[in-house]
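Apart from one protein chain that is not included, each protein chain of the complex appears where it belongs.
Read from first to last, the chains carry the letters A and B; within each, the first residue is number 1.
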Amino acid sequence: MKHTLAVLVENHPGVLSRVSGLFSRRGYNISSLVVSETEDSSVSRMTIVVDGDEKIIEQVTKQLNKLIDVIKVSDVTHDETVDRQLLLVKVNADNSAKGEIAQLMDIFRARIIDIGKKSLIVEATGSEEKIDAIIKSLQPFGILEIVKTGTISMVRGAK
Amino acid sequence: MELNGAQILVKALEEQGVDTIFGYPGGAVLEIFDALRESSIRQILVRHEQGGAHAASGYARALGKVGVCVATSGPGATNLVTGIATAYMDSVPLVFITGQVAKAMVGTDAFQEVDITGITSPITKNNYLVQNVQDLPKIIAEAFYIAKSGRPGPVLIDIPRDVSMAKCQYNPYRNVDIRSYKPTLKGHPTMIKKAVKILGEASSPVICIGGGVINSGCSAEVQEVVELTGAKVVSTLMGLGAYPGNSQTFQGMLGTYGNKAANLAVQSCDCFLALGMRFDDRVVGNPEKFAPEAQIIHIDIDPAEIGKNIPVDVPIVGDLKNVLQDIIKLLKKDHKVRKTINFPNRNIQINEGLNAPWVLRNLQRVAPSNTIVTTDVGQHQMWTAQHYIFNQPRTFISSGGLGTMGYGIPAALGAQLAMPESTVVAITGDGSFQMGMPELGTIAELELPIKIVIFNNNTLGMVRQLQHYYCGQRYSFVDFKKTLDFMMLAKAYGAEGLRIEKEADVTDVFKETFANRKFTIVECPINSRDLVNPIVLAGNGLEEMV
Partner (left out) sequence: MLGSELLLKCLEEKQVKLVFGIPGGVVIPLYDVLKKSNIKHILTRHEQGAAHAADGYARSTGKVGVCFATSGPGATNLLTGLATAYMDSSPVVAITGQVAKAFLGKDSFQEADTVGLSQPVTKHNYLVRDANEIPDIVAEAFYIATHGRPGPVLIDIPKDVFTQEVSEIREPKIRKHIITKLEKPVLNEIQLGKALELLKHSKRPLILAGGGVTQAEGSYEFLRQVAMNNEIPVAVTLMGKGVFPADNPLFLGMVGMHGTTEANWAIQNCDCLLAIGIRFDDRVTGKLEEFASKAKKIHVDIDAAEIGKNCAVDVPICADSYDFLKMLSQKLRGIKINKDWLKQIELNKSIQKVSHSHLDPQEVMATINSLVDEKTIVVTDVGQHQMWAALFVHPHYPRGFITSGGLGTMGFGLPAAIGVQMANPEKKVVLITGDGSLQMNIQELALIKQWNLPIKIFLINNGYLGMVRQWQELFFNENYAETSLEAGPDWEKLAQAYGIKGKTLRTPYECKESLNTAISSREPWLMDIKVDPGANVFPMVPAGCSLDQIWGSWKNEAHVSSLG
């Protein structure tokens, strides 16, 4: 099962390689990883989605905790969280298809952000399921290129 | 036929034309050594894996083939690291095979487990952790292709023990095609035209040969370009031998410890043609003051090297041999052949006596013409580069980029196995010698006729020299008290031991050294105060030598 780990780390060079090195060294599987600065510029936050059973996740958490540069690890899988991915997708679109795509994207509250002669680019944010659904809905038109981020999560409430 | 992973590995190595491997057995590679025994591949049991890595490097560099070294997991693998890094910095084509604990135990800190692919990712061209026995033929074919193509370098294959034991059908893998790895071999025509124009119009061109000339095997092309342009030739440490050192046009090595003539030629030239070199800090001195008058043409197979350390006027990415052939064609078509210029003889003054330059001259006089010289790292290395004349590619083998003490003796071991007919001389210092000592056992066991010449000053001479210049002659922690009797040591290993006591002995001792095909250790005491001169001090341009 997929677990989402929120990891606070020191924001300095080399930390990412320590974390990714740990995963490859111990044979853990990263599904996605997002890193960015937090409200405190000396701290970065990694959102790591890992595939594995409880035993593996426990080891991952413990091993991450052993890294000196890791400040805090929380498994937010079972917490109430808001999860988002960002998607950019370039789709084949002649003039007739453009309207159809625009309508379709409205349903998902996705936006068309660039229109070319025979293609357009759609931008969307949402949970992994929503993003997957958008991609599926665009497939019949012919997808030329996809870029998407991993999941970022935030725990709801005052915490 | 079903084979186990180890047998498939050996078959695939045979397919690659491997005839010799260096190695040290251990728990995780038992199957591999068991399979090797059934093959025609010669196995050399070294005494430390570091020696194995360096020996494979000496073998590869003497022969121009891919060298192979096998080690067990854990300490076996970590012992290779210095050797891998050394090969990486000097672009030596090597394939390392390490055993790993069984897949199920990877990541559990098992006995003799170490993350060797993680450790070596900064110092290999590529590395593999084999997950599946079916993948082995492809991985091995790729590893050899990557090691020797483009800019050569070391590749490591980590094989878990259960993969060595697992069985499957062996299907040779021959057509390597890696979509993310396609070295550029042909130079860009526009750039080549530009280069030719500059070369043709230059009045005082200098051609600098680097290790790439040896890797590309284009010494003949270089000679032709020299003849067509009337250029002076200088060399980096790695390029020595790629152009005849006894030629009038050759000015010697450039750089921090370069020959005076070479450095002056570089600083006054109007065109600097850099062939397969990487403008290392030890080559350029202060980059802002390097070749101030010159338009710089840089040809290298590695695009990342171009413009990395020095801005260049004409960058050309491609295999040197190809590019030089194109340049020669255009030069012949568009430009008149120049008259050969007679350069003044680059005479280096040497004082007679028991100093390394003079002893090296005498060594050269007595040594057979087919001699391959390996060196260690330190003063003796620079003295050899300055004063020993190398006329053939692959006759000078030394650790350039990483500057690894302890390289010379195992490299000599590899070179001698590669070239059994040649005379192999390892020139070393007392500090380096001690770092390469374990392999004396291997040389003795194989009864190889290697000649080791130790310049003994009972100190880490190069560090001492740096302290001389940069620390106001305060010498700290460089002196070895006389703790080692080299002649007795020679006896312990069954080698001939010869000691040069005085100036008058030199010729006789070297005559005796080369009179037979025995393992010989020659000790030559020198003064610890001797310095490598000239030297370009940090921050200076190459013409500012002291």
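Before moving on, here are some points about what is shown:
Everything that follows uses one rule, which is that a residue touches a chain if its C-beta (ideal position, glycine included) is under 8 Å from a C-beta of that chain, and two chains touch if they have at least 3 such contacts.
Bear in mind that the values here come from a model prediction, so they are computed numbers and not experimental data.
The missing chain, though absent from the display, is touched by one residue of B:M105, B:M191 or B:I328; that residue is B:M105.
Only one of the listed residues, B:Y145, B:F480 or B:F514, touches the absent chain: B:F480. Contact with the undisplayed chain is limited, among B:K11, B:R282 or B:H298, to B:R282. For chain B, the list of residues touching the undisplayed chain reads 23-27, 30, 33-34, 36-37, 43, 45, 47-48, 50, 74-75, 78-79, 81-82, 85-86, 89, 101, 105, 108-112, 114-115, 118-123, 278, 280-282, 308-309, 377, 399, 401-406, 431, 434-435, 437-438, 440-441, 444-445, 460, 462-463, 466-467, 470-471, 474, 476-478, 480-481, 483-486, 488-489, 491-494. On the side of chain A, the interface with the absent chain consists of residues 14, 17-18, 21, 25, 55, 58-59, 62-63, 65-69, 71-72, using the contact rule stated above.
Basically, only the chains that are shown with their structure count from here on.
Separating the centre of chain A from that of chain B, both taken as means of CA atoms, is a distance of 46 Å. Against chain B, the residues of chain A that register as touching in their complex are 21, 24-28. Taken in their complex, chain B has these residues touching chain A: 106-107, 115, 117-118.
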